[in-house]
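All protein chains but one are shown at their positions in the complex.
When the chains are written out, they are named A, B and C in that same order, and each has its own residue count from 1.
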Amino acid sequence: MEPTAGRFELHKVGISGIRKPLTIRRPDRAVTLTTTFDVAVDLPSTRKGSDLSRNAILLAEIVDETTVRPVPSLESACVAIARELLVRHKYARTATVDVSAEYFLRRGITEERRSFEDYTILAAAQSVRAGTDGPVTVTKSIGAEALGMTACPCAMETAREALSEEFPLLRDPSMKSLPMITHNQRNRTRLMFDLSEEVEIEVDDLISTIEAAQSSPTFAILKRGDEAKMVIQAHRHPKFVEDVLRDLLRRVATGFEHVPDVAFVRARTVSEESIHKYNVVAAHQASLGELRHASAA
Amino acid sequence: MEPTAGRFELHKVGISGIRKPLTIRRPDRAVTLTTTFDVAVDLPSTRKGSDLSRNAILLAEIVDETTVRPVPSLESACVAIARELLVRHKYARTATVDVSAEYFLRRGITEERRSFEDYTILAAAQSVRAGTDGPVTVTKSIGAEALGMTACPCAMETAREALSEEFPLLRDPSMKSLPMITHNQRNRTRLMFDLSEEVEIEVDDLISTIEAAQSSPTFAILKRGDEAKMVIQAHRHPKFVEDVLRDLLRRVATGFEHVPDVAFVRARTVSEESIHKYNVVAAHQASLGELRHASAA
Amino acid sequence: MEPTAGRFELHKVGISGIRKPLTIRRPDRAVTLTTTFDVAVDLPSTRKGSDLSRNAILLAEIVDETTVRPVPSLESACVAIARELLVRHKYARTATVDVSAEYFLRRGITEERRSFEDYTILAAAQSVRAGTDGPVTVTKSIGAEALGMTACPCAMETAREALSEEFPLLRDPSMKSLPMITHNQRNRTRLMFDLSEEVEIEVDDLISTIEAAQSSPTFAILKRGDEAKMVIQAHRHPKFVEDVLRDLLRRVATGFEHVPDVAFVRARTVSEESIHKYNVVAAHQASLGELRHASAA
Partner (left out) sequence: MEPTAGRFELHKVGISGIRKPLTIRRPDRAVTLTTTFDVAVDLPSTRKGSDLSRNAILLAEIVDETTVRPVPSLESACVAIARELLVRHKYARTATVDVSAEYFLRRGITEERRSFEDYTILAAAQSVRAGTDGPVTVTKSIGAEALGMTACPCAMETAREALSEEFPLLRDPSMKSLPMITHNQRNRTRLMFDLSEEVEIEVDDLISTIEAAQSSPTFAILKRGDEAKMVIQAHRHPKFVEDVLRDLLRRVATGFEHVPDVAFVRARTVSEESIHKYNVVAAHQASLGELRHASAA
């Protein structure tokens, strides 16, 4: 129709928000996730449009099929889709796949209190073709988001000062480590790794790493004594969002030993402050090598 | 086209999610709200369709006009729209208008810390025509929603028990009223009155009533000492959602003396639990007369 | 603590937004749904608080268990929970359970284009105890929501008039049934039945009934010719929201023969108008008996 002259290339053309059931193999069983996918390829200036029906067909072939033959992981599905996108869109040089899913793990404050807790898991893949028909390189991302709890160290300190006026026994040396009142709240923390195709990270490890960095993980089932236990645990580990994020980065830098330095780490934590109507946020991103270097300093 | 026979009457046909700026007169100044309206009328079985363009035109006439000539309140605009809907849709017997808006009040933990805090205000109106051309009766609703803070009384008690083992001084009589750690969180409480047209309620009073029922209101600006002050205040008024709701109903029953018994009250409170990934909720609705009767029992 | 005098009863106290995997048996396979539950009981004035941990424990027992032993349906799980809530909350007279879930069906414009399409399914149950220890009655609800497409009949007619000026051949009798341009858009329609415990409705039938009432269902996979086929189908069945809703009610009134007259039907349809920034809505509710009566008129 219109001439190519003056036609712009476009970085991304694709479909967004397509929902699919996707089944992954876990050590003990197959788990079906409800997923939301975005898939796209670039569009060169020489081509008028992207054939978007190919994206929906490809998703149906790869994702719908998992309900019969489960795949190892969410990110392995992304890698397969990103690779195949460049096969079906010959004109494209890059393809991107992004997916999020709700994910459940049986967790509890004790063994007998275990029940399904909900998390969000994230995965992505990018494929890049060298030249018009060169080899294709694929990178992938894997991430998780977990809700937990933070207790504020600053208000804890000022509350102790203020209450010590009224309750002089608080100044007794034996009371120094008494957990003091402060504001606490829901904290939402996300951790994501950008990796080369062959490196594997277990999503359950991401979730455990996040939960270890919060003042406390949270659980659906808490009987009378359990609430106190969790509250005491959180108040013994009071943390600003800065602390949660740094603790998370430190755990990333010192754990995940099989992951190479070039892996890129993106982390973000949000506390839904109980004393404000707004949230408090901390975010950082760096290569795993940089984090390891900083951690060892 | 199709014959009337077997055609259903429909309770509501209208437009939804239409956004408009609406200016109301406050004692000291004019305030422009960003509002979201739903308006609808019923459709008798004798009529194929509702002329929906009349709804958009009517909203433009009444709401757009307020940016030039402010109206007294959000609910007075609803009443005017509900009444006029029945003028323009001759075939209709009922009309409904619902609106929500963000609303700001200057509040602070002290005078010098005041800044704009955000709330949601709600209004509605229903008009009913007696017979095909009888007189029109209009009722209205007015409501508000406020974020605040709750601290849990149960975990506070069990935490005191648990910590008393480790800190025997906590058993000293002088320590009995020491506020003890517990979980606290954002609480979202909504209060709505259904009223006859001539009764007025000030929306700022609804917000103050809600905030008084929470463990503590929350504020944008809290300097170092202020946080402790608010945290102590909340821990001295620990409340379950049940307590927040009952306290709210009691304040409604004993305040608002100018509002007649037939007014209907709807209240709901949600605590975004810091120790769980889910929320805790309490809700009730009753006539103001019933609440006054129960309160006096 | 506080005296009972002047303490209000509360209609609902419970937990909200708790997410769980729930597995149901389908004719051909087990399907795991990601669900969101609200559960609540009433609270008499004689009791200070509701023991909310029982709700989370009960959900864990009944819902978590389905991943091992699937249940027949979402609503059967609700009924079991509502019934058991009154066993565990001895003081309560009513219990309510509400749940929504994403649901997938393999559908296509033709057999070979089938892939998973996403829907929302809804269920609820209410249990009521007669007196303080009388028999318990349970009612349940089952519903579904489906996205489809509507094409506007009014703009179609006026577009034909306007274009006939410029294209006189449109006035040729042979062109009378040529589908004419109009605005079309996403339509979101919800249908819900309130039923006694023993009446069964298949959720797939609800979805099929909704899709039949829209101008056209929509599909993920549409190859070149398929798009035209769907567009022609939709333009040959242009529908206002009023038409979608009435068509839906008529199909409900004439299908579902095994469902008794006392069943209550709630229906709502929303078109996300392509020519406006706001939506257009129609809603109705009535007993199935009333609908059958009106349909036969």
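Quick notes on this structure:
Definition applied: a residue touches a chain if its C-beta (ideal position, glycine included) is under 8 Å from a C-beta of that chain, and two chains touch if they have at least 3 such contacts.
Predicted model only: the values in this text are computed from it and were never measured.
Within the set A:130, A:262 or A:281, the residue that contacts the chain not displayed is A:281.
Counting the whole complex, the residues of chain C in touch with the unshown chain are 117-118, 147, 149, 152, 154-155, 158-159, 161-163, 167-170, 172, 174-175, 178-186, 216, 218-220, 222, 224-225, 227-232, 234-235, 272-278. Against the chain not displayed here, chain A makes contact via residues 5-19, 38, 40, 43, 45, 48-50, 52, 56, 154, 240-243, 245-246, 249-250, 270, 276-285, 291, 294-297. Taking the whole complex into account, chain B touches the unshown chain at residues 18-21, 31-34, 53, 56-57, 59-60, 63-64, 67, 102, 104, 106, 115-116, 118, 220-224.
As a working rule, only the chains that are shown with their structure count from here on.
Among the remaining chains, those touching chain A as well as chain B are C.
Per-chain CA centroids place chain A at a distance of 35 Å from chain B.
Separating the CA-averaged centres of chain A and chain C is a span of 32 Å. Of all residues in chain B, those that touch two or more other chains are 154, 276-278.
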